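Here the structure is laid out as structure tokens; the discussion comes afterwards.
Apart from one protein chain that is not included, each protein chain of the complex appears where it belongs.
Letters A, B and C mark the chains in the order given here, with residues in each chain numbered from 1 onward.
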Amino acid sequence: MTLAPRGRASRISGMASTFGQIFRIHTFGESHGGGVGVVIDGCPPRVPLPLEVVQRELDRRRPGQSDIVTPRKEADTAEILSGLYDGVTLGTPISIIVRNTDQRPGAYDEMALKYRPSHADYTYDAKYGIRAPSGGGRASARETIGRVAAAAVARQVLAELHPGIEVLAWVKSIQELQAEVDPETVTADVIESNVVRTGDPAMVETMIERIKSIRADGNSVGGVIECVIRNSPPGLGEPIFDKLEADLAKAMLSIPATKGFEIGSGFSGTLLTGREHNDAFRMVDGKVRTATNRSGGVQGGISNGEPIIFRVAFKPTATIMSSQETVTSGGANTELAGKGRHDACVLPRAVPIVEAMAVLVLTDHLLRQRATAGADH
Amino acid sequence: MTLAPRGRASRISGMASTFGQIFRIHTFGESHGGGVGVVIDGCPPRVPLPLEVVQRELDRRRPGQSDIVTPRKEADTAEILSGLYDGVTLGTPISIIVRNTDQRPGAYDEMALKYRPSHADYTYDAKYGIRAPSGGGRASARETIGRVAAAAVARQVLAELHPGIEVLAWVKSIQELQAEVDPETVTADVIESNVVRTGDPAMVETMIERIKSIRADGNSVGGVIECVIRNSPPGLGEPIFDKLEADLAKAMLSIPATKGFEIGSGFSGTLLTGREHNDAFRMVDGKVRTATNRSGGVQGGISNGEPIIFRVAFKPTATIMSSQETVTSGGANTELAGKGRHDACVLPRAVPIVEAMAVLVLTDHLLRQRATAGADH
Amino acid sequence: MTLAPRGRASRISGMASTFGQIFRIHTFGESHGGGVGVVIDGCPPRVPLPLEVVQRELDRRRPGQSDIVTPRKEADTAEILSGLYDGVTLGTPISIIVRNTDQRPGAYDEMALKYRPSHADYTYDAKYGIRAPSGGGRASARETIGRVAAAAVARQVLAELHPGIEVLAWVKSIQELQAEVDPETVTADVIESNVVRTGDPAMVETMIERIKSIRADGNSVGGVIECVIRNSPPGLGEPIFDKLEADLAKAMLSIPATKGFEIGSGFSGTLLTGREHNDAFRMVDGKVRTATNRSGGVQGGISNGEPIIFRVAFKPTATIMSSQETVTSGGANTELAGKGRHDACVLPRAVPIVEAMAVLVLTDHLLRQRATAGADH
Partner (left out) sequence: MTLAPRGRASRISGMASTFGQIFRIHTFGESHGGGVGVVIDGCPPRVPLPLEVVQRELDRRRPGQSDIVTPRKEADTAEILSGLYDGVTLGTPISIIVRNTDQRPGAYDEMALKYRPSHADYTYDAKYGIRAPSGGGRASARETIGRVAAAAVARQVLAELHPGIEVLAWVKSIQELQAEVDPETVTADVIESNVVRTGDPAMVETMIERIKSIRADGNSVGGVIECVIRNSPPGLGEPIFDKLEADLAKAMLSIPATKGFEIGSGFSGTLLTGREHNDAFRMVDGKVRTATNRSGGVQGGISNGEPIIFRVAFKPTATIMSSQETVTSGGANTELAGKGRHDACVLPRAVPIVEAMAVLVLTDHLLRQRATAGADH
């Protein structure tokens, strides 16, 4: 246990580990300790939920899955404790736990004393006056296991309520390496066929080489993940504050290592004039469609039926294998040597996390929309 | 009244007009109708609240304030209905209303029948099965009056609880025109001294010319607003989901016409390696500081005491003076002629709105932090 | 303004004026000041809302309506500021305000200095360090105007979504005077036909006499209000914590002057054995019914389709015309003379308030039930 130095102890608060309004998830757990997990409340009853669908998503984000991610070995085996009967949801809270197995506190001793640059060590101390020094504690990406497990359940709900909705993410760029991907046609098969999880087969080898060379150098890289939601019905999103893009932005910026979010034309759209940027409406097969999609599938905070497209910026991994200047928790300047087992590039494992948060936002908004449906619903 | 066409009427839901957890605001009102306003709940008692501080902020966002914004004339006069006694807050809900005065429903007749491209007309119909056709209804930027009024109250709270905190926003770019601004030193005086509200005096005339020429052409432009929070204490932000940057992202993406958010190094940070990107810690005057600030003042979702810096992308105004292809609410292809009184560039008036949302997020997190402070608080 | 004495000033907090999860109301306003009112968020769109239905409910609770209630004259005229178009709800927040007109701060001078026994003067000072001394401020029953107005809107929603649902309350007892009322058959006409609002015509005169004689003595009385919800569908209520009876209990205990709540057999049910108390199930006209209704229409926190019956205890009005021992806000023992214009018995005017809170709970739970309905809904 690390107690914060005197004088900062007065800034101490609690956590906010709930996401969603109707389909609500509550995550828990540190990187070291008994385990991590999630309680899902507000899941509709009578939805089939095979354990395998949860495990499959967890396998997509677990360490050690390929030779370009962290070599830590954790099976991340899910157990469902409640909320099911004969493989079907009861409408009661679904609790899922994953035991921690890779306990090597010795590997992290130096962390207990020195703040790792661009990690959350210092701010956790500043806020709570205490932190779990092993492996990042609650700030570890291991926390996202609960989100991914919950999203696997949410996907089952979507499949029941709105079959046909697809949520797909892929690596759009690593540093300056840009993938060319068509959000309207890219498939899960293409993305999952390569360990980078990019949607552009032509860029796979280049990206892998970049990650391996940067890792060999003890350095790290970041990039951009792009995500599309296809076949969403129009009408999702709750103005004024719970606009669909607002909730997506919050969801994405809650993922560790993210620094930006943009939807549709995003930042580059600011270079255009209104005449260039507006999406003309056209009737197509009896439906209201837009000729272009600079809106990114959302107008006025509400989905318009077009593909919902957004991008998320991930900074380079903060853990590097160089010696860095930093301070001790006692308030002295020092240096920190790099060590540990980490991803030189988090993006391949972050793809299922981006998808998970998008699925959670979408499912919650679908259920919210049902709540206040008009009398003729 | 516009009733949605048959077949879409089944997608009908309610609104979500509450923002904040402790310092909670509830906005209401359409662009046309009796008025707009806000109810603020959770405001601490005994905070001085002169009506003038509310009016001053409203004046910063009202139409007609300069020759580069919409010429509509609305005084936007605030009335405080409750929550005060002798100019001091009671701790009870503070309600503020602003009457609508500029009622010209005739000017908008065509809107009732045709969906304006890249506006919310179609999506509101798709969601609610009904919309107020005059002036955008609830989707009008006029709704932000309630936010700005609430933030004026929040600023009074900040001044009581944490004097010295500054929240400043400015126009960073209009199309490709970039202002050079130092977030650590720019002042409100510099920003308010020009009608564009940029922080770079050298760019004022160029930006004004761009806005005027684009307006003369019946076209519109967008850009980027940058915002800094200075002198924030470390420790604000509530992982895992209510991280400070996540709540800021949501707040910003809830503002009309926004398409992106980035904090610190943002999207361009994805081009760097970890070695280039990490912020080394150093002790300075007995405080933990970072040598650089690519984190943007937030690490692990919690403020670290450095300036909190973020940027927001605004698309070009959707209303333009050209004829555009669109569809009618009845489902027929048609054209819409441009008319009405609108901003060719919303950014000058959006600066106080960005500041308002930042102030609301900050105030709420300051109060949340107090709630679960440790026993030695 | 009354500032709390030194030493108590540190206990100071904000308010919680929101009720409901989907159909959410936010009330505001003090007894004196600009006015009182409510913002309703989450109301379904396309519900007809004539202003008269709001005014009619406000008239049922306003002062001066008969010769057994307070003679204060306030018209309590409602104005709807937003959320409507052509008399139909838009799905956007509906704001309703009622101006305060009866401003006689002079009548309350003594209150600013002396705590009225069994009122909220002392506790507001203890909590907020400040209070609005005129007429009770936020603790005044005048605050319930917002609830009653919101419930008038909710009744319109019920009429659209579940026509046939009836919510009726009546005076069950005043002191030991007990009305005999059959909850299954009593009508609004019977209740509204007498100024006491009891459901038992035989008790009307006796009750009126009691109220008049107790008022002539400068004293006050309390009693019990009973309420029934008829034709509620089964399935409403959200275990575990938002059970229907739990939300009803909270709603009722939030009404000023209430001291107790019981549902079905209530406290007297504790005298029975299980064999006497259980409600046998029987099929009746193809429906599952219970032979008796000691459950009060709710089992396991969920409505079972039987009439939902509960009772609420109101203490005698705290304002009496006798001199009473009390203390000053400065901490000295003193006496307070009785004066002012108050109800010697609040129950006749509390009947519409009990109904209002029941309607709000029911409407919210109906909308919640829709949110997570299964795929075959």
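The definition used in the following text is that contacts are C-beta pairs under 8 Å (C-beta built on N, C-alpha and C of every residue); 3 or more make two chains touch, one makes a residue touch a chain.
Quick caveat: nothing in here was measured; it's all calculated off a predicted structure.
**Student:** Which of the chains on display does the removed chain touch in the whole complex?
**Tutor:** A, B, C
**Student:** I'm checking contacts with the chain that's been left out. Which of C:42, C:63 or C:296 qualifies?
**Tutor:** C:296
**Student:** Quick one: which of C:45, C:135, C:183 or C:264 touches the chain that's been left out?
**Tutor:** Looking across C:45, C:135, C:183 or C:264, the contact with the absent chain belongs to C:264.
**Student:** Where does chain B touch the missing chain, residue by residue?
**Tutor:** Within chain B, the residues touching the omitted chain are 22-23, 42-47, 91, 160-161, 367-368, 370-375, 377.
**Student:** Even though one chain is hidden, which residues of chain A still touch it in the full complex?
**Tutor:** Residues 1, 3, 12-18, 22-24, 26-30, 33-37, 39, 41-46, 79-86, 88, 90-95, 97, 127-132, 137-138, 367 of chain A touch the chain absent from view.
**Student:** Take the complete complex as the reference. Which residues in chain C touch the chain that isn't displayed?
**Tutor:** Counting over the whole complex, chain C touches the hidden chain at residues 8-19, 21, 27, 115, 117-120, 122-124, 126-127, 129, 138-139, 143, 173, 175-176, 214, 219-224, 233-243, 245-254, 256, 258-267, 269-283, 286, 288, 290-291, 294-296, 298-305, 313-320, 322, 324-327, 331-333, 368-374, 376-377.
The criterion applied here is as follows: only the chains that are shown with their structure count from here on.
**Student:** Relative to the centroid of every protein C-alpha atom displayed, which chain's own C-alpha centroid is closest?
**Tutor:** Answer for the innermost chain: B.
**Student:** What is the chain whose Cα centre is as far as it gets from that of chain C?
**Tutor:** A
**Student:** Pick same or different for copies chain A and chain C, depending on whether their interface residues overlap by over half.
**Tutor:** same
**Student:** Distance-wise, how many Å sit between the C-alpha centres of chain A and chain B, to the nearest whole number?
**Tutor:** 26
**Student:** Two or more other chains in contact with one residue: find those residues in chain A.
**Tutor:** 368, 370-374, 377
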